[in-house]
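Quick one: the structure is below, and I'll ask about it shortly.
Excluded from the complex is one protein chain; the other protein chains are retained at their positions.
Moving on to subunit A:
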Amino acid sequence: MELQLGLALPSNPTSKAFDLNYYGIEANSKEVDHVIGPCYTPSYENINDIINIDNNNNNKRSFGQAFENSTRDRVVPRTLPLLLWNNNRPNEEDDPKDLENHSLFAANKNVGDGDGVVGWPPIKSWRKRLCHENQVVRAWNNNLMVENGYVCGGRRASNSMYVKVKMEGVVIARKVDLSQHHSFETLTDTLMDMFRKSCEKNSNNYKLIYQDREGDWLFAQDVPWRTFIRSVQRLKLLKSSG
């Protein structure tokens, strides 16, 4: 990536600023926009009309004026598209949100408020946990009731509990409806079937891990099904060695 566009270089030039790796595991496209993207002053056609001029002391410049003068020297000119790399990203196997490393225990609290934006909608964490639990339990109850011959009266509430599943080495992620499962056997069978075309036939070559509410990655088989179903956020199938 080259930057030979007549930059007004900052006083501490460093190539670190443009090194994607520097931003570590959480760089997604949104972050990058902020970091490298709009290093320009937004349009201010009207602001000069409304900035308060300090009338009390005509010799002093107001903040607006002071800032105007200094930014001319500092700000990178608008014409510089510093987003080149953002638009032609090299072939990424993972979508931006999955740039986290695959360390099993990478606590990643900010990612995945239901795969949405961090902290939105503005609900406290414990309420979010409650919502998630309730969703799962409802899905369970509804399916159990259907199994046992009860009819769930016409509620519009969704019964399904889709979570994202990624298989190591496979580009496209899938989604699986956990409410249809009551044990790890049926789940892994279904998952292997989903990824049948993309992976080795033998399910013993893969280990199932899941990300819990706290953002930690755990081995699915290590916990009882009930614990798993109450806190699972997403799934991954890792190739097991040996």
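Going forward, a contact is a pair of C-beta atoms (placed from the backbone, for glycine too) under 8 Å apart; a residue touches a chain by one contact, two chains touch by 3 or more; residues count from 1.
What we mean here is this: contacts and distances are computed from a predicted model.
Missing chain, UniProt protein name, picked from "TAF1A polymerase", "F-box domain-containing protein", "HPS1 biogenesis of lysosomal organelles complex 3 subunit 1" or "Golgin A7 family member B": "F-box domain-containing protein". Check A:Asn134, A:Thr186, A:Thr227 or A:Ser240 against the missing chain and you find that the one touching it is A:Asn134. Remark: the residues of subunit A touching the chain excluded from display are 10-12, 14, 16-17, 22-24, 26, 30-31, 34-36, 38-44, 46-47, 50-52, 62-64, 66-67, 70-71, 74-76, 109-110, 113-128, 130-131, 134-135, 137-138, 155-158.
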